[in-house]
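Please read the structure below before turning to the comments.
The complex appears here minus one protein chain, its other protein chains still in place.
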Amino acid sequence: MIEMFHFLPASASGAAARFDLLMLALMLLTGAVALAVTLLIVWFSFHYRKGSGADRSDAPAGNRIIEVAWIVTPLLLFMGMYVWAAYDYAQLYRGPANAMPVFVVAKQWMWKLEHANGHREIDELHVPLGQPMRLVMTSQDVIHSFYVPAFRIKQDVVPGRYTTLWFTPTRTGEFHLFCAEYCGTEHSVMGGRIVVMPPADFTRWLQQGTSQPGIAAHGFELFRRHGCSGCHSAGSSVHAPDLNGLLGRTVHLQDGRTLVADENYIRDSMLLPKKDVVAGFEPIMPSFAGQLSEEEIMAIIEYLRQTGAEHASASK
Amino acid sequence: MKTAAPAAPVRVPPQFDTPAQQDAAATLGLWVFLATELMFFGPLFFGYSYGRSHFLQAFAVASRHTDVVLGSVNTAVLLTSSFTMALAAGMRKADGRRAAMWLLWATAALGIAFLFIKGTEYLHDWQQHLIPGTGFALGQGDSAGAQLFFFLYFATTALHAVHLTLGISVTGVFAFALRRGAVQFANGERIELVALYWHFVDVIWIFLYPILYLVGRSGG
Partner (left out) sequence: MPAPANSTASPAAATASNYLTEGTTLKSWLTTYDHKRIALLYLVSITAFFFIGGAAATLIRLELATPAGDLVTHDTYNKLFTMHGVIMVWLFLIPSIPSALGNFLMPMMIGARDLAFPRLNLASWYIYVAGGIFTIAALIAGGVDTGWTFYTPFSTMFSNTHVILVLVGVFIVGFSSILTGLNFIVTVHTMRAPGMGWFRLPLFVWANYATSIILVLATPVLAMTLLLVAAERLFGLGIFDPALGGDPLLFQHLFWFYSHPAVYIMVLPAMGVVSEIIPCFARKRVFGYRFMAYAILGIAVFGFMVWGHHMFVSGSSVYGNMVFSLLSFLVAIPSAIKVFNWTATLYKGSITFSAPMLYALGFVGLFTIGGLTGLILASLAIDVHLTDTYFVVAHFHYIMVGGAVMAYLGGVHFWWPKISGRLYPESWGRVAALLIFFGFNLTFFPQYLLGYGGMPRRYHTYPPEFQLLNILSSAGASILAMGYLLPLGYLGWSLFYGKRAGSNPWRATGLEWQTPSPPPTENFAHPPVVSTGPYEYEPQTGTELPQ
């Protein structure tokens, strides 16, 4: 059942519990300040109302010590809040290496998701309990945002690049998925649900409904069909960079810059090949803009990621 | 009431108390206006630095397709016009009204020459299909960086040209005023403000010239 709305939504991810604690602390602190200010205003208004016999002698027009005190004290409290929140935030972006990938393509007005083994979903995401998940996301059209209140996570999904979201579900059940970046007519109904299942149930579910090959296999098929292997394989007569294990590798570019190859770099290399040319190679790669869908690009990248894994294990 | 003194009393608008106050207000007003102009050009410069960092190669290639000869000539023209403008302001303050008038005409003429040369460049750019949009001829299939460069080239130089045209018009107005003998209208303080505006437009060009024309031309 979709959770009934309580003051706090269900807390269903590892992050959610930490954030609720932080939020509680912030609410207490800010609530205390708001209460104190309100009470002071009310008390002063009452006690010093015109005609009351209160003592008004030596009414101060300023007090440097008090001013400094109420600058420094909030400053210290704010810095504490900042550090705590920044630390928790940084944790969000440190996904474990064993995170299970899911590929997400958003479009007006639906979510298309694909698990690594090729099982596809629309507006729904099934995940196993306790398993760190890694969502690699892009949009086909406008900016959307993947929001799961129960997990306390949100990430904009941007056309033209990949954004990533990590989470670990900690409760079974069904939870709202919302689009949280205004994207046009049906923005408010572009939602769905996250279904967290016990691991065994999830494994069973994952095997069903998969008649197409896994994403990496699909990527390999595309890699051959579009002629990538014609230049980028070992036996080719064309001098082109070796793509095995490319993800995570440091790349030296022609203009002297260096970067670490990530999904965005590979995507740009396919669509805008003259943008970041590798040192020592001619800029002769054609662009595949318009020939590959977002899902196909993701599949090729996943294939390249697998070659890296094979490469690593083969060289051990 | 007029006295018998040789100079007519200077009238100030009702909100001001003295001519000195009026001049202070006009000067500060122009400086604040120039600050807003800087912030108006700012996003274009920001867009340029963004594009330069993301499309290093493409920007260099595209920049080599600008006309460095005409661009350099134009730079010389504009710098000279700033010189004549500064001289004009100085002359007017030293009461050399006729000299100031001729120098203002010279400044305006140089400004018009700049616009003419720029127009010629735009014509050549159009003939070489360097206008962004359909028909853009640099870097088939991967022309994003080059198009961005040329969009910024046209946007910044066109915005600059609009400001220069305004400056030429105002310079012409003051040159005419001096010809008519309207010495209170075309006083030293005002012409100095016109010069300030002119120099600002020149300074913008001094930044535009290297980033548009000279990228990727050094060393090859």
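The chains carry the letters A and B, assigned in the order they are written, with residues numbered from 1 in each.
Everything that follows uses one rule, which is that a residue touches a chain if its C-beta (ideal position, glycine included) is under 8 Å from a C-beta of that chain, and two chains touch if they have at least 3 such contacts.
These numbers were taken from a predicted model, which means no experiment stands behind them.
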| item | value |
| --- | --- |
| Sole contact to the chain not displayed, among B:130, B:148 or B:193 | B:148 |
| Per the touch definition above, residue among A:45, A:98, A:237 or A:258 touching the missing chain | A:45 |
| Missing-chain contacts mapped onto chain B | 13-17, 21, 24-25, 28-29, 32-33, 35-37, 39-44, 46-47, 50, 54-55, 132-134, 144-145, 147-148, 151, 155 |
| Touch residues of chain A, complete complex, unshown partner | 2-9, 15, 18-19, 22-23, 26-27, 30, 33-34, 37-38, 40-41, 44-45, 48-51, 54-63, 66-67, 70-71, 74-75, 78-79, 81-82, 84-90, 92-93, 108, 141-143, 145, 147, 149-150, 152-156, 158-161, 163, 176, 178-189, 272, 275, 289 |
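As a convention for this text, only the chains that are shown with their structure count from here on.
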| item | value |
| --- | --- |
| Computed distance of Cα centres, chain B from chain A, in Å | 46 |
| Chain B contact footprint on chain A (complex, rising order) | 254-255, 257, 272-275, 277, 283, 286-287, 289 |
| Residue ranges of chain B touching chain A (in the complex, touch as defined) | 54-58, 139, 141-142, 144-145 |
